[in-house]
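Here the complex is missing a single protein chain, while all its other protein chains stay put.
Presenting subunit A:
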Amino acid sequence: MNYNWNWGIFFQPNPMGTGTYLDMLLSGLVLTLKTAALAWIIALITGSLVGVMRTLPSKGANWFGFAYVEFFRNMPLLVQLFLWFFVLPELLPKGAGTWLKQLPNAPFWTAAIGVGFFMSARVAVQLQAGIGSLPRGQKMAATALGLTTAQGYRYVLLPMAFRIILPPLTSEFLNTIKNTAVAITIGLLELTGQARSMQEFSFQVFEAFTAATILYLLVNAVVVTAMRFLERWVAIPGYITGK
């Protein structure tokens, strides 16, 4: 292989004047984590609401939940990001559209919102399955105790359901982190984006992508380990994984 390896490249100054190439990649990593964190908050909140709606004893709520999930699941994430980034500002009233376009950090907010709503549909499906996996008696017992529907969800169904779906939620969280890389297409300089620009400036393709790969693997390992602790901590007594 006639490729000029140069692992020292990471400690050479980058052309942006923001320190070394390594600093460039690390700032990308920070942005990836920030975007993923905000997206995950959006996904958890809206996904939980929609997931609950799909299990409510109301036809209208069920239908809305179904339509919501189908809408966000059947379009590529890239297309959804383009819709948020290029199309939405044009369709809004003029003032609001201009305000959106001139927003500082527009790629960051767009990526967080776009990835967040994309992932919320998946969270909703998981939560629906979690609630569905509980015995029917739980809901009936809650009603028999005089709890309202809202109280039944708050104190009986959701605390169980969320603990049951913790493992699949972990992989959805990892997907959220990975999906932020798609935002490279709207100009977000997250980890993949920084690796790509490092490659363009320095021509050291494989060093740049190797570093990005290692950073992604590290993040993955940290999240998986942390979630395993959380899983053990909140495990339901009496279940296979319980104490």
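Here is the rule we use: a contact is a pair of C-beta atoms (placed from the backbone, for glycine too) under 8 Å apart; a residue touches a chain by one contact, two chains touch by 3 or more; residues count from 1.
Assume contacts and distances are computed from a predicted model.
Colleague: Determine which name in "Nitrous oxide reductase family maturation protein NosD", "ATP-binding cassette domain-containing protein", "Glutamate/aspartate import permease protein GltK" or "Fe-S cluster assembly protein SufB" the UniProt entry assigns to the undisplayed chain of the complex.
Modeller: Looking only at the record, the undisplayed chain corresponds to "Glutamate/aspartate import permease protein GltK".
Colleague: Out of A:Met16, A:Val79 or A:Val234, which touches the unshown chain?
Modeller: Candidates A:Met16, A:Val79 or A:Val234; residue touching the omitted chain: A:Val79.
Colleague: Have a look at A:Met16, A:Val30, A:Ile45 or A:Val87 and name the one touching the chain we're not showing.
Modeller: A:Val87
Colleague: Using the document's contact rule, name the residues of subunit A that touch the chain not shown here.
Modeller: On the subunit A side, contact with the omitted chain comes from 1-3, 70-71, 73-80, 82-83, 86-87, 90-91, 174, 178-182, 184-185, 192, 195-196, 199, 205-206, 209, 212-213, 216-217, 220.
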